[in-house]
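Left out: one protein chain. Kept in place: all the others.
Showing chain A:
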Amino acid sequence: MSNDFTARNIPDRLTSRDQRALKSWETLLVIIAVMVFVINALSSPYFLNPWNLSDATFNFTEKAMIAFAMAMLIVSGEIDLSVASIVALASTAMGFMMQAGFDTPTLVLTGLTVGVLCGAFNGVLVTRLGLPSIVVTIGTMSLFRGISYIVLGDTAYNGYPSSFAFFGQGYVWWVISFELVLFVIFALIYAVILHKTNFGRAVYAIGNNPIGAKFSGIRVERVKFILFLLTGLMSGIAAVCLTSRLGSTRPSIAFGWELEIVTMVVLGGVNILGGSGTIPGVVLAALIMGMVTFGFGLLNVPGIVMSIFIGLLLIAVIALPRLWTMANAARAGRKA
């Protein structure tokens, strides 16, 4: 969890590894996470119950799975606001197949396929036609959820097979849910992809300077297309988990998730303009957001008040370091 993954910072004066780790964004997040945990534990006697904590993980596991892929996409300088709508469309498709009499394996396959196809659709529009991803995905956000509304209207799909329930409701061991295991596995996979492979290095390069990346032999369009595919795939996986957990599909499923996921990614220290950010940061942000939501829930704080806190957190974590730097610069300026 140190800073040396971020390609942007090429320091002119090498500080020690420990010093850098101490000042990193991730350290700040760890401190916030510990604070939130302690405050929660002190303010509610129900917080430190293993089953309660296990329930709390469902607040973020599905969103975080999408956030990992989204983080890479944002590092590359693109964004996908249609993820929540992909979840809705994939869930609707699974419900449709379920009504047609198909069983669990086909349902899962359907969810994943629809996710990948939606991702490919976004990817083609952005990389082949050269359209700005923020507008394209605002469009597909309406389109994908719109298709769900056309299919379902004000009705819902219910009655998923009992074997399908495992993905969202199953436990692997004691309080460790299947979703939590999936979350950990994906966190590891994405951390390795982004921080330890050529592909991950290319993602940073594209985010920092797309033209430079192109001239250094990186296939910019192809990398971006793959990132859109991955985001679609992760949305499909989240759709399987969420549909299985809720046991039903409505067209409004996962409504507003795109903003929460982007918040999670930005809170995790990913630069919204691309070029920097880490997967461990996103994992920590997911934990913080999950714990805050759950802790407030135990204290009977309404969800909408939690959202104020999340919004303030989003702005504060970005504003404070900038204000700090500005204050420092002003002081240095006065001295000179």
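Observations
Keep this in mind: a contact is a pair of C-beta atoms (placed from the backbone, for glycine too) under 8 Å apart; a residue touches a chain by one contact, two chains touch by 3 or more; residues count from 1.
Everything below uses one rule, namely that contacts and distances are computed from a predicted model.
The chain absent from the displayed complex carries the UniProt protein name "ABC transporter permease", chosen from "ABC transporter permease", "Transcription factor zinc-finger domain-containing protein", "Ferrous iron transport protein A" or "Succinate dehydrogenase cytochrome b556 subunit". Although one chain is not drawn, the whole complex shows that of A:L28, A:L117, A:V181 or A:L259 it is A:L259 that touches it. If you put the hidden chain back, the residue from A:L273, A:L299 or A:A329 that touches it is A:L273.
Of the candidate positions A:G170, A:P210, A:G247 or A:G297, contact with the hidden chain is made by A:P210. Of the options A:P45, A:P302 or A:G333, the residue whose C-beta touches the omitted chain is A:P302.
Residues 125, 129-132, 134-136, 138-147, 149-150, 153-154, 210-211, 214-215, 251, 259, 262-263, 266, 272-273, 302, 304-305, 307-308, 310-312, 314-315, 318-319, 322-323 of chain A touch the missing chain (whole complex, contact as defined above).
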